[in-house]
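One protein chain omitted, others in place.
Moving on, here comes chain A:
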Amino acid sequence: MAARVLQQCVRSFARPSLRLCTRNVAVRATATPAVFIHRPLSFAAESPRTRLFGQSRISVGVFCRQYGDLPPLTLETIKERVMYVLKLYDKINPEKLQTSSHFMKDLGLDSLDQVEIIMAMEDEFGFEIPDAEAEKLMTPEEIVQYIADKKDVYE
């Protein structure tokens, strides 16, 4: 998840800096315009990290404000993440796991395991689920619905 955030930040950082390169080309009419024209292309070919360091040498101000945030949640992504976390839990058989499988009746877990699963969901999505509502969530489908309700995800 942290890698995704980093990619998003770098992508949003690199976009205006590519604009900066083309502006520099127009401003400085130097003897080697070919080098400057090649530079945006070479930056595009390099990895994101060197792109970041390359821009720090240009001391022109940033032209747009940037905010960091996670990519927006959709019902699909929530479902994928919930199923991924459930598959990582060692007491669940990944083959038997489906969206509608009940923890206690189908998968044979007990209430302590269900508490651990809800804890894992809290860690994954980063917000607290109160006890009263946590003990009602008995299938992955219900968990996805609950998270979508809390995070205002519509479709």
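Observations on the model:
By definition in this document, a contact is a pair of C-beta atoms (placed from the backbone, for glycine too) under 8 Å apart; a residue touches a chain by one contact, two chains touch by 3 or more; residues count from 1.
We take it that contacts and distances are computed from a predicted model.
Comparing "LYR motif containing 1", "Proteasome subunit beta", "ribulose-phosphate 3-epimerase" or "Exosome complex component RRP43" against the UniProt entry of the hidden chain yields the protein name "LYR motif containing 1". Against the chain not displayed here, chain A makes contact via residues 110-112, 115-116, 118-119, 123, 131, 134-135.
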